[in-house]
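Below: one structure in structure tokens.
Every protein chain except one is present and positioned as in the full complex.
Moving on, here comes chain A:
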Amino acid sequence: MHNRVQKKDGGLIGMAEQEVTLMKGNEAIARAAVRCGVDGYFGYPITPQSEIIETLALDKPWETTGMVVLQAESEVAAINMVYGAAGAGKRAFTSSSSPGVALMQEGISYLAGAELPGVFVNVQRGGPGLGTIQPSQSDYFQATRGGGNGDYHVIVLAPASVQEMADFVDLAFTLAFKYRNPAMILSDGVIGQMMEKVVLPPYKPRRTEEEIMEECPWATSGRRNSRQPNIITSLELKPEEMEKRNVHLQAKYEEIQKNEVRYETIQCDDAEYIIVAFGSAARIAQKAIETARAQGIKVGLFRPITLWPFPAGEIAGLAHGKKGVLVAEINAGQMVQDVRLAINGEEPVEYFGRLGGIVPEPDEIVNALKTKLM
């Protein structure tokens, strides 16, 4: 992408100096996972993300790093295997596409309730139901609102390139362990299936049992030296205790919102209009911006990288005094609700999207900008 990735505190997500290769976004996820010391992958194939488990099967990491790769009997089993591994302090993840991720929601809610650092990847396809195998961003609500039962959030990272597919694996694990909270990579069929240049992260060894016990004193890593048993559960039958747990979770979410907002801005300095888009839609929007600027329209891009926590304050600040904001997303208008909440009626906010597996073309976004805001 044109600009460096900005973190709220001004830090940068660095890139390692290594060999440049060409691969699909799905392959990048698998290869990055092996390199960043992941202990286990549990998954069940589904288009358009099956290359993740296929690549792992091809690369056989169990022969090199000792990473476990297992095809589970279902998505429900896969997410609960992640629950078990994360409960033991291991770096474990699963991946699926929209209908499969729907099946996982119970397990994800349990991970959130038990405060376990599991990671999962959703390479979205169009729904509802079994839907289509073509790309979509229609799981935004499910991803950012929790998805399962209860008051909870998962950390949601939205890669817009094959490079970010690789980079966000380690980032997702880092954040998941930092906050003892599930983290998700929300991608789609475009980013999963396309090939681009990528520099994979440098190899990092899997943590030893001692290192896991030091990093995760809460883990059920085997009771030694007569310490008190660690108990991993999301169940608490006393409502007074359960409310305390919920208050604790909410305080944690507030902390995450304060520390972990990530976003990118492109050509916003002189912009009169702003397009807000994430993931593959942000790439298409960038082309729309090239076209619009060639026609003399001053427009810039705001790309949320974390969808939860959502960069609400940053969007409101950037949009202030602009002529209008267009939210372009490959769904029926989901993120536009968060953008409208952020801007709170100060500036006009319009939505454009395509549905059911149709990916919008750049010119359609330019036309929407003109017809809805100008």
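Simple rule for what comes next: a residue touches a chain if its C-beta (ideal position, glycine included) is under 8 Å from a C-beta of that chain, and two chains touch if they have at least 3 such contacts; residues count from 1.
Throughout what follows, contacts and distances are computed from a predicted model.
In the listed set "ABC transporter permease", "Cell shape determination protein CcmA", "2-oxoacid:acceptor oxidoreductase family protein" or "Leucine-binding protein domain-containing protein", the entry agreeing with the UniProt name of the missing subunit chain is "2-oxoacid:acceptor oxidoreductase family protein".
Remark: the omitted chain is touched by one listed residue; of A:68, A:103, A:194 or A:316 this is A:194. Within the full complex, the residue among A:95, A:109 or A:134 touching the omitted chain is A:134. When the omitted chain is restored, the residue from A:187, A:286 or A:334 that touches it is A:286. Mapped onto chain A, the footprint of the missing chain covers residues 1-2, 20-22, 47-48, 133-134, 189-190, 193-197, 280, 283-290, 359-364.
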